[in-house]
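As you look at this complex, bear in mind that one protein chain is not there, while each of the others sits in place.
In order of appearance the chains are A, B, C and D, and numbering begins at 1 in each one.
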Amino acid sequence: MSESSSTQGYALELVDLRKSFGKTEIIRGAELKVAAGERVAIIGPNGAGKSTLFNLISGRFGPTSGEIRLHGQRIDGLAPYEINRRGLSRSFQVSNLFTRLSVFENLRCGVLWSLGYRYAFWKFLADLKDANDRAEQLMHMLKLDKRRDTLAMNLTYAEQRALEIGLTIAGGSSVVLLDEPTAGMSKSETTRFIQLIRDVTVGKTLLTVEHDMGVVFGLADKIAVLVYGEVLAFDTPDAVRANPRVQEAYLGSVLAEQQAGGH
Amino acid sequence: MHKTHYSFKPWNVGRLVVWGLFALVMAVAPLLFTSNLSATMLSQMGIAIIACLSYNMLLGQGGMLSFGHAVYTGLGSYVAIHALNMLTKGQLPIPVSLLPIVGGIAGMFFAVLFGFVTTKKAGTPFAMITLGMAELVFAMSLMFSGFFGGEAGVSGDRVAGKPFFGITYGPQIQVYYLIAVYTFVCVAAMFAFTRTPLGRMLNAVRDNAERVEFIGYSTRRVRYIAFIIAGFFAGIAGGLGALNFEIVTAEVVGAGRSGGYLLFTFLGGATFFFGPIIGGILMVLAFVLLSEFTKAWLLYLGLVFLFMVMYAPGGIASLIMMNLRVAAFGQLRRLWTSYLALGGTALVLLAGAAAMVEMVYHLQLGAAMGSELHFLGATLDVASVDSWFGCIFVLLTGIGLFEVARRSFMHDWGEAQVAIEKEIKRREAA
Amino acid sequence: QKGETVKIAWIDPLSGLMGPVGNNQVKSFQFFAEKFNQSNPAGVKFEVIPFDNKLSPAESLNALKAALDQGVRYITQGNGSSVAAALIDAIDKHNARNPGKEVIYLNHSAVDPDFTNSKCNYWHFRFDADTSMKLEALTTYMKDQPDIKKVYLLNQNYSHGQQVAKFSKEIMARKRPDVQFVGEDLHPLAQVRDFAPYIAKIKASGADTVITGNWGSDLALLIKAANEGGYNGKFYTYYAGVTGTPTALGQGGAGRVYQVAYNHYNMGGQMGKWMTEFNTKFKDDFYTGSVIHIYSALSEAMAKAKSTDPVKVAAAMEGLKFKSFNGDVEMRKSDHQLQQPLYLSVWQKADTKYPYSPENTGMTLAPVQTFESYVSSTPTSCQMKRPG
Amino acid sequence: MLKIDNLHAYYGKSHVLHGVNLDIGQGEIVALLGRNGSGRSTTAKAIMGLVDCTGQIAWKGQDILGRKAYEIAHLGIGYVPENRDIFPTLTVHQNLMLGQKGKGQGSRWGFDDMYGMFPRLKERQHTEAGVLSGGEQQMLTLCRALMGDPDLIIIDEPTEGLAPKIVELVGEYLKALKARGISVLLIEQKLTIAMSISDRALVMGHGSIVFQGTPEALRADAYVRKEWLEV
Partner (left out) sequence: MEFFTISMLNGLSYGLLLFLLSSGLTLIFSMMGVLNFAHASFYMLGAYAGYTVSQLVGFWPALVLAPIVVGVLGSLFERLCLRKVHKYGHVPELLVTFGLSFVVLEIVQLVWGRTAVPFTPPPVLQGPAFTLVQHSVDGLGVVWGAAPAAMCQAADAAVRVVCSPFPATRGFMMLVAVFMLVAVWLLLTRTRIGLVIQAALTHPEAVESLGHNVPRVFMLVFGAGAALAGLAGVIGGSTFVTEPAMAATVGSIIFVVVVVGGMGSLSGAFLASILIGVIQTFAVAMDGSLLGLLRSMGMEPGPAASSNSLLTLTVSQVAPILPYLFLVLILIFRPKGLLGSREG
């Protein structure tokens, strides 16, 4: 394809992306180019359209207009599973697990497609060594070994959040979107969790939405600021922090305090 | 080094024993129950087991509430009986033993056809489409007499083709063993299905269809394929039914049949694999035997459903599993006395209630044949106040004692559960 | 054979849509078992064992098995041609596969003509009159009614209804070619809640007469809709007197609803006494007269064969002539269809002449015309295969 | 106003609160802090009558333990649950409507106050609440509780998922509530905000209160902070 050559190198590109619900336009021509391997945090006021953006990229909604490219290929308008098969996966702001399956089964479900088992009903799960190994390995990484056979619905909140991340990265996608992964966690857990996210996303392109500035600055190489459906700024953390428009639209004085507090 | 847990061997000892027992029970059952009726009932149980298990693929494993499963068993039956008739005329070169497969393929074919539209949706729309489909197919069955044989249905003769090692399928017992073999194979195959990637994804679709789409699977495709597989097994059950009865009439695609699968699968327990097996057996017992025992069978059936759904929504299978868990933790010891008490008082209560019900029914339906009726060896007289008082007395005593027993049981049960939780915590900590 | 007990398995619905009819019939069988046990030519005792088949062919086959286990050799059934077909088929196979344990099937009410024509069977004996016979009788009356000019056929869309429609057209074309069939409709069984559109259509067609094989609520609702919709034509029916229908018909339809059957409610004589006795005992009406045919035929045949063995009794029953409540009847040898007189009666107010009022409606079915056996007799295409 | 004595709470057989004592005065903001799973939310639910518990809960001198949740709500306690619990199929306006008691007469708050507080909600008032952004949902639950005109409002993690600027805003509004004489029991994770607006701070650990005092005292108490709040 001729157009792909010009966009090479970017894992994810949004070109003049727009989305309206009824009359209200929520995403108003968002532009973003994320290089492969980059970790990007998206911040912005409530209702700016961050989750909506994720929904558009991951195929939950189709955009009204504009383009989304994954590794140079257009993915806008595809079904979620098609997008996932091309190497993009996402987590949810509210945990969205297979509640009546155990931790292990959850993770194993997550790895099946990428290992090529698809709709197989002629193979035993137990015989799929690669899938089982990968699920075990993930479980170990998430420190959920002890909860192996616990049903997802019986996990604690933090464990569910961990499993949510695990399920997201299980398929080995190269581009991972995380929607407020640490929401509702205490500070100590958050710290632990950031480390976990760093560990499991090594070498991947990562986009996260976060309101916790500690997390944002701890995790991201670059920050995109989304305000009213537009990308207001997209730069390194320091540059964004210094940007007076961002200060005004989003950060307020809390940030200053937090910085004073040592973060 | 962490322990690798997935050392699941399909044929470990426990499993071999269970399956061996299952095979053994099916092999010796007709030797223990030898009458004509029990032979045909055992055959029907095998068929019902396959049908209910295939239904549970949709309900229990895929979360798809279908009101039209009989469409697939039924159409399987029709195609199988037509095939049998062709076979009799020598137009179809296959042995009778393979006819159920023909039914299965037919069931699968119609599942491919209808499932394409029904599985587009899940939840209530799915349930309603299946309801509509079932009504349509049933209405057609009376209108298109060419294929459905009108009201009289299509009959056939299973003694056809060359006998195979002297097996003609004339005697019921030979048909029974054919059904038993099919049942065993189908149950094993359906169990195996739950252990495959597709089977697991089906569970995932049931739990959270939305998320499935974000891990690479098309929920619709998962449902569709599962629906087709369920249709195949349903068709086998239908084909076996055609061989067993040698006649297929419109009732096999009727709403009553579909409702029966739903109710009894649920009663057996949709959350466990073996639940529908119990359900299938109960279905045959309820329809064939219960109505012979008592005129109030519909009332009893309705009440059993009410109470089961209210107090044991997981079905009989979940009751069994709960007690197995208690037993596994060595807590059954502390419960068995209260179980005895509970059972005993429940019997008293039931006897009182059933006697009243029987008397009421007798008053309406059989009073002209004399005011006396026999119930559990006792002779009751609907015209005498004594009988009524006796029954009320038994009933009230039963209720009182039962309540006492129930309280003590709930207490013991609670304690057993606490002990189990503690034990689990301890093991986890270890 | 004297003093022997003959068990008859009664396989019919006791629950469901047809439950009330079944309940009435099982009482009829038990009532007349008592009557015949007091005296019958063979001196046998009859015992009726009821099985609830829920109107399902599959359940009926189960019941058949259960009956066989209890050593029953005589089966009776009547509601639903689907069940009858299943039983004929199953009994035929059973008798072929189990020589020495033969079973006879006594059909009390299933009227599909096929059973004594293309599907006729040696072990099957029918004591009702089939659809074609009833239509022969009916048309015999109709052909003499000059005011019948335009006929409408409204029937349930299943074999019984389809046959009523088919034979009506065939026979009328023969007897009254001038009569016009101005419309024909088949509607699904027990699915129609509102018959007003059908009545509008019938009115629009200008029909003065409707022939319908409908039963149960399909008949009652049809007549109600006709009354309300101001339709004044006449209805020729099969099942106006069956449980539930008299109540539902009520006062409506007086003088306009005819029924053709092998009995009616005002037969008088012994039958009249029985009906009254039945009514006082069960608070219900006796209308399944074939029950009496069955007991008479069985005991006559057993006396003749000097045995209760079904093989001998079947042979004795072939061509058996006996006297029953509606006169001289004959079990025709060629197809095992009982040849018997039929009656046309009309729904009207009960009066001193015709006092019997079913379901205490104040109405009755008053006889209009009697048809001798030969009138209603229809030819058969049966090629009976006899054993041996 | 509210006084809790020796409160024990249970989820089925598991014992979660082990003798909690606390009291809240009129017009006071009390922050309830603690780690995940320490039992803060359970305390809130216990007050609202949503879990099985024993002990004493007195509200304006009246014992309310064992009462039904709707009765307690009618006595003037408002509750903002932690997982938001907005009604997804209803519109924003309808959500607020459900917050009202009766027809909403005599309430200190009306729709206009709410929409004035969070203009964002006014913009979205006819949208189904289920599609609101996380932060908008948080605003909505807070307003919904206020619509019932409570004298005490229990807020479980109101700032979760809110942008820093809005977090500050919420802090301002809580102070405004206080100024109107409404008491607030604030369950929080974010120390910064909690400490800046509360009159008193309580720290909870393993189902009982392990620290009580002013925010300054807590700031000074490194041990409590280390042992019960961080790490």
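By definition in this document, contacts are C-beta pairs under 8 Å (C-beta built on N, C-alpha and C of every residue); 3 or more make two chains touch, one makes a residue touch a chain.
Predicted model, so just to flag it, every value in this text is computed and none were measured.
Judged over the whole assembly, touch between the missing chain and the shown ones holds for B, C, D.
Of the candidate positions B:Ile129, B:Cys186 or B:Leu342, contact with the unshown chain belongs to B:Ile129.
Among the residues B:Phe22, B:Phe305, B:Phe375 or B:Trp388, only B:Phe305 touches the chain that is left out of the figure. Although one chain is not displayed, chain C still touches it through residues 17, 19-20, 23, 157, 183, 185-188, 190-194, 196-198, 200-201, 203-204, 216-217, 220-221, 224, 228-230, 243-244, 247-248, 250, 359, 361.
Take chain D: the residues that touch the chain left off the picture are 45, 48, 50, 68-70, 72-74, 79, 81, 85, 87-90, 94-95, 97-99, 101, 144-145, 148. Those residues of chain B that touch the chain absent from the view are 59, 65, 117, 120-125, 127-129, 131-133, 135-136, 139, 143-146, 255, 259, 262-263, 266, 296, 298-299, 301-306, 309-311, 313, 360-361, 364.
Keep in mind that, in the parts below, only the chains that are shown with their structure count from here on.
Central chain (C-alpha centroid nearest the global protein C-alpha centroid): B. The distance from the centre of chain A to the centre of chain B, with each centre set as the mean of the Cα atoms, comes to 44 Å. Chain D has its Cα centroid 30 Å from the Cα centroid of chain A.
For chain A, the set of residues that touch two or more other chains is empty.
Viewed as a network of touching protein chains, the structure does not reduce to a path, ring, star or complete graph. Across the whole structure, chains are in contact as follows: A-B, A-D, B-C, B-D.
By the touch rule above, chain D contacts chain A in their complex via residues 35-37, 82-83, 120, 124, 127, 131-136, 138-139, 157, 160-168, 189, 191-193, 229-231. Put simply, chain A touches chain B in their complex at residues 58-59, 79-81, 84-85, 89-90, 92, 96-101, 104-105, 108-110, 112-114, 117-126, 128, 132, 135-136, 140, 145-146, 148, 167, 170-171. Of all residues in chain B, those touching chain C in their complex are 35-37, 39-41, 44, 139, 142-143, 145, 150-153, 155, 157, 159, 170-171, 241, 245-247, 249-252, 287-288, 291-292, 295, 297-298, 365, 368-369.
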